[in-house]
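I have a structure here, written as structure tokens, and I will follow up with some questions on it.
The complex appears here minus one protein chain, its other protein chains still in place.
Naming follows writing order (A and B), and every chain is counted from residue 1.
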Amino acid sequence: MGEKPKVAICWLGACGGCDEAIVDLNEGLLDVAEAVSIEFWPVAMDYKYDHLAAFGKGEIAVGLVSGHVRNSEHAEVAHLLRDRCKLVIALGACACFGGTPALANLVSREEILDAVYVKAPSVVNPDGRLPQVETAWEEGTLRLPAFFDHVYSLNQVIEVDYYLPGCPPPSELIRNGVRAVLTDDLPPKGSTLAPRKALCETCPRNKTKPMRLEIHGPIRRIHEVEADPEMCFLAEGILCMGPATRSGCGETCIRSNTPCRGCFGPVPGVSDPGSRFISSLAALLKVGTTGDPEAVMASLGDPVGYLYRFTHPVSTLGARRLSQATEETP
Amino acid sequence: MGYKPKLVCFSCKFGWAYLRDMNALGEDAEFLTPVECSGRLDALHLLKAFKEGADGVLILACEEGHCHFQEGNFRTLKMLYLLRDVLEAHGIEKARVRIEFSLDPEGRKILGRIARMKESLSALGPLNRALL
Partner (left out) sequence: MWNTVSKGAAAVEQAVKQYLPPCQEQCPINEDIQRTNVLISLLPEDPGEATAGILQIGDYLYEKNPFFAVCGYVCGLCELECNYHSKGGAIKRRLLKRFISDTYIPYLEKREEWSLVKHKENVAIVGGGPAGLMAGYDLSRRGYRVTIFEASDRLGGALWLIPRYRLPERVLESTLENLVRMLGMDVKYNVRVGQGKWTLDKLRNEGFKAVFIAQGTPTPRILTFGRDKVEGQDLSGVMYGHTFLYEVSHGNIRPNYFRGKKILVIGGGNVAFDVARTARRLGGQTSILALECEYKTSRDGIPADVEEIRGAWEEGIRIIYSRGVQRIIGEGERMKGIECPKCLQVYDDHGFHPEFDLADTMVLDGDILIITVGQGPDWTALQSEGLVDAKGRLAVDPLTLQSRNKEWVFVGGDLRKIGFMVEAMRDGLAAAESIERHLQGRDMTEGRKRLFEVQDIPLRRHYLSEPEVVWIPPEKRMHFQLFERGFSLKEAIEEARRCLACGPCISCKACLSIGLRESLNPVEVLTDRCCGCGICVSACFYSAIQLKDVEMGRISITDSFKCKSCGMCVAACPSGARALRDDPLEGILQNTYDRLS
């Protein structure tokens, strides 16, 4: 009798939004439950890691993994999933590219621990105690995961078969992705299960662009202005990452009168969309004969935070592979 | 000091040394890379230079108002303002990337500019590879 394929859904350094997107399938979840057997989903069901480890190698057909990797628990579970799952799909921006939390790559582990455990205004910690990986106690040794110095995307830790980007990925995209897996209707390994072109292709506001798109003088960020609900943001001089971001999200943000922030990551052929967009902005932002180019470019406010919001670990300066040597605990 | 900074110098062919054989500039111009318009350089090219081992990048562009392709040089300047912010956020000093605008058909100024940049790179020390 045909056994239902096994599915594991796991979160690493995650906020739970991607799991929420799966739940948002609503009635569709029932269809999913009929088609597959969900063997592991810590968020929704009470399974422990031992349960996952008990499976044989490759016994689980698909592992949907959300969240980035930034501590040793994430890394261990990632390796475990890779072993037990035939296919691993990186689910969501954090797994695909590192996600927003990866902006922490711009500060050191020491600074983070210091800020959270010592300097935070509501913390009283006169001895400056920090969490330790191992703490000896009467009853035994307590272990905590080691906190890495860098945030990694999933593919910098294990081999990833497919990617479902987004923050979170739209439920439809997830359903279609899973269906593709189950019907074996898949593109080559390493592909992203989303359209290939950037957002402008599907954006409802693209046609409102003028013949020659130009932004004169400083660029505005969305909180600085009242945006016209129908005009292309860039055409209005408002910063939007659409041209550098893969489409497939259904333009939820755009339809809420908010410009794109890049959560679907780069299009095929580009690995570092933030750095690519630097040159695009340099071309797009025009400085008049009396303008100050430095001031105009500074109007972006926080270029690093904006350009690499979801993709720092896959950017040129941020990319590295997780190796044991680099992440030994101090 | 022992530390010899690795400087990648991009120069625009339409403004620098087009009347001179660039290959004859010698060792001091070891990583001199002539390109057709500084405007062709995007942020990724410069970041890659750092990643591959450069301690600094110098761009020799054409004089303001004299770019053969109208304003490629100005475009590069705008790009560099953003790039420098990105570098600084990663702990890489802004002074490691510089752009200079001039006209030098005979190539008389190139070696001097390279030497000057190398001097300031020496003062900064080698690029901390851990940052990359």
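Keep this in mind: a residue touches a chain if its C-beta (ideal position, glycine included) is under 8 Å from a C-beta of that chain, and two chains touch if they have at least 3 such contacts.
Since the structure is predicted, the reported quantities are computational estimates derived from the model, not experimental observations.
*Asks:* Could you tell which one of A:Gly56, A:Gly140 or A:Gly269 touches the chain left off the display?
*Replies:* Only one listed residue reaches the unshown chain, and that is A:Gly269.
*Asks:* In the whole complex, what residues of chain A lie against the chain that is missing from view?
*Replies:* Per the touch rule, chain A residues meeting the hidden chain are 196-201, 206-207, 209, 211-214, 242-244, 247, 267-270, 273, 276-277, 279-280, 282-284, 287-289.
*Asks:* Could you list which residues of chain B touch the chain missing from the display?
*Replies:* That gives, for chain B, the contact residues 6, 8, 13-14, 18-19, 30-31, 33-37, 39-42, 45, 48-49, 52-54, 64-72, 74-75, 105-106.
What we mean here is this: only the chains that are shown with their structure count from here on.
*Asks:* Between chain A and chain B, tell me the centre distance in angstrom, where each centre is the average of that chain's C-alpha atoms.
*Replies:* That gives a centre separation of 34 Å.
*Asks:* What part of chain A is in contact with chain B in the complex they form?
*Replies:* Chain A reaches chain B through residues 106, 272, 274-276, 278-279, 281-283, 285, 287, 293-294, 296-298, 300, 303-304, 307-308, 316-317.
*Asks:* Within their complex, state which residues of chain B touch chain A.
*Replies:* 42-44, 47-48, 50-51, 74-79, 81-83, 85-87, 89-90, 92, 131-132
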